[in-house]
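The structure appears right after this line, and notes come after that.
As you look at this complex, bear in mind that one protein chain is not there, while each of the others sits in place.
A and B label the chains in the order they appear, each numbered from 1.
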Amino acid sequence: MNTTEPLLRIEDLVVTYRASGRRAGNRVLDGISLQIGAGECVGLVGESGSGKSTLGRAVLGLAPVTAGSISFDGRRIDALGRRGRRALAADIQVVFQDPYTSLNPSMSVGDILAEPIRAAGLKRVHAASRVRELLEQVDLPADAESRFPRQFSGGQRQRIAIARALALEPRLIICDEPLSALDLSTQARVMDLLIGIQERTGVSYLFISHDLQVVREMCHRVAVMFRGRLVETGEADQVTASPEHPYTRQLMLAAPVADPVVQAERRRERSRLAQTVNPAA
Amino acid sequence: MLTYLVRRLLAGVVMVWVIATATFFLLNANGTNVARTLLGENATDEQIAAKLAELGLDRDIFTRYVDWLQHAIRGDLGSSWLTFQPVTDALLDRLPVTLSLAVAAVVVTGVVSVLLGVFAAYRGGWIDRAVQIVGIAGFAMPGVWLALILVLAFAITLGWFPATGYVPFARSADGWALALVLPVTAISVSSVASTAQQVRGAMIDTLSQDYVRTLRSRGLPERSIVLKHALRNAAPAGLTVLSLEFISLLGSTVVIERIFALPGIGSMVLDATVGGDSPQVIGVVVMMVLVVVVVNLAIDLLNGWLNPKVRVA
Partner (left out) sequence: MTSPSPIAGVVAATATDPARRGVLRVLLRNPLALASLVVLVLVVVVSIAAPLLAPFGPNEVVPGLARQGPEAGHLLGGDGAGRDVLSRLLFAGRLTLIGTVVTLVVAVVVGVPAGMLAGYYGSWWDSVSSWGANIVIAIPGMVLLLAVIAAIGPQTIPVMAMFGILLSPGFFRLARTAVQNVRNELYVDAARVSGLSDARIIARHVFGVVRGPLIIQASFSAGAAVLVQTGLQFLGLGEQGTPSWGQMLSDAFTNIYAAPHLVFPPGITIAITVASLALVGNALRDSVNGRSAPSRARRVPPEAPADPTPDDTSLLVVRGMQIGYPAGNGVSVVVDDVGFSIAAGEVVGLVGESGSGKSQTAFSILGLLPPEASIRRGIVHFDGRDLLAASPTERARLRGSRIAYIPQEPMSNLDPSFTIGAQLTEPLRAVRGLSRSAARARALELLEEVGIADPARTFASYPHQISGGMAQRVLIAGAVSCDPALLIADEPTTALDVTVQAEILDLLRRLQEERGMAVLLVTHNFGVVADLCQRVVVMRTGRVVEEGDVTAVFADPREDYTKQLLSAIPNGTRLRAPVVPVSRRKTS
């Protein structure tokens, strides 16, 4: 692996969805540049409609790239054909937000986990032992294999989704709001699991979230998106503790904290900020 | 809304043309057999050639098609090979009978199935189960058989209604209505059965929507929630089914008109089929598709009007 080249390099990325009818296309991503190094977790924060999920989907080849480039390990991947894309499955994987719809309800957990392994051309026997390894890796009991997704809780399902992402030992996992659908206590445990896996395997994460506090604890670096553009990028500590861009500051102050005294103070600060600038306008 | 209307209208015209053309070629593919059917097996070759020339069948099929289409656009669908009566005249004579039957059946279907469907969905329990059983029974009973049973019971045994025949509305409204009761019942049962099921399903879906709970939280009376809000949102699904039912009702008139000896276009196409009278068959197909297109257009408009996303755009 090239030591100077980041694992993922996104340059001036533009994604435009053609609107139905005669209207001009809708520019969802507008000149995004972002890099992710090996073993690094980069947080992508923004509100709904900011384009953060689209960026993840573009890296996965699920959203059309209108302009700009995406390179993985020094190789352009934004214009790959279906075959090239399939080969990339071993390197780039995904964990979606909703563990209820990201697992096929009619397939057993074993089948779900074996699917990418079999698609990569491994024999059934090898796949079976790999499935057991994967279940162990995400702290699920071995008998989970023969059960169906609906027999698991939300947090357990998200573990299954993570195991599927790990099946081919990828180098990058796109985590698209993997914690948002989970309860608070489950959220913390899944977060620990993701961090543990990263520290053990050196996989990189693009961690998409709307929660600055989660991103602060989960990521090394953070990028903030607003209406299809990156407004601020930097070290997680710096961006989430002393943000420079007014939108980031607004975002930070808008999330209520679980302390009535501190929250009252933040509320006052937010109304002060709202009076001075209004970046959303 | 206007572009929507124009698009629909255009699609309807294209549809009539496609189906008319397909039917024309289907029925005109072999002209010689036609002449032989009309003249009988003993006809000489000269007689057949003369007959073909008389009917214009000695020309090649594309010339005939263009000729037919040119006339059809002006409303002239040719003449019967058997009676030589203009097809359009025959259709217009008979259309009121079939339309009386089909429209009455659609009205009955609409009213009864909305009542049954709404009641079943709202009440649940045994009423719901009863409606479902009626639904199965209604679907399963062949219309022919139901008609025969009705004739046996209400015409022959009880003598309440005439067993056969049609009375034009202009001559006697009472007679017209009496003559229609049995045939309309016979063809409505199966469409009531399936439409009520659809209305029921759509109502169950809407009644479980979040906004219904919110409306209840505002203290609105149940009547307004069910009949105004839920029914309004379930209506498009019901209307779509009703338009499909109308098409199948038109088809059913063929059998029903024969059993009750009603002189509609259903019995006309039956006679024409048996007699090999192609212009009449094509004429009936064109007329029925025209009626379907008009009805579909009306239902599309109604649906568009019911759906604010279409209406406001």
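One rule holds in what follows: contacts are C-beta pairs under 8 Å (C-beta built on N, C-alpha and C of every residue); 3 or more make two chains touch, one makes a residue touch a chain.
Here the structure is a predicted model, which means the values were calculated and not measured.
Screening B:K51, B:R94 or B:R200 for touch with the missing chain picks out B:R200. Interface note for the absent chain: among A:V14, A:A90, A:A128 or A:L193, the touching residue is A:A90.
Seen from chain A, the chain kept out of the figure touches residues 37-41, 47-48, 60-62, 82, 85-90, 92-94, 96, 98, 101-107, 115-116, 119-120, 133-134, 136-137, 148, 150-151, 153-154, 161, 164, 166-169, 171, 183-185, 187-188, 191, 195, 199-202, 210-211, 213-214, 216-220, 236-237, 240-241, 250-251, 253-263, 267, 270, 280.
Panel shows chain B; residues 11, 15, 18-19, 23, 26-27, 29, 120-125, 128, 132, 136-137, 139-145, 148-149, 151-152, 156, 200-201, 204-205, 208-211, 213-222, 224, 229, 232-233, 244, 247-248, 250-252, 254-255, 258-259, 266, 269-270, 272-274, 276-278, 281-282, 284-285, 288-289, 292-293, 296, 306-309, 312 of it touch the chain omitted from the view.
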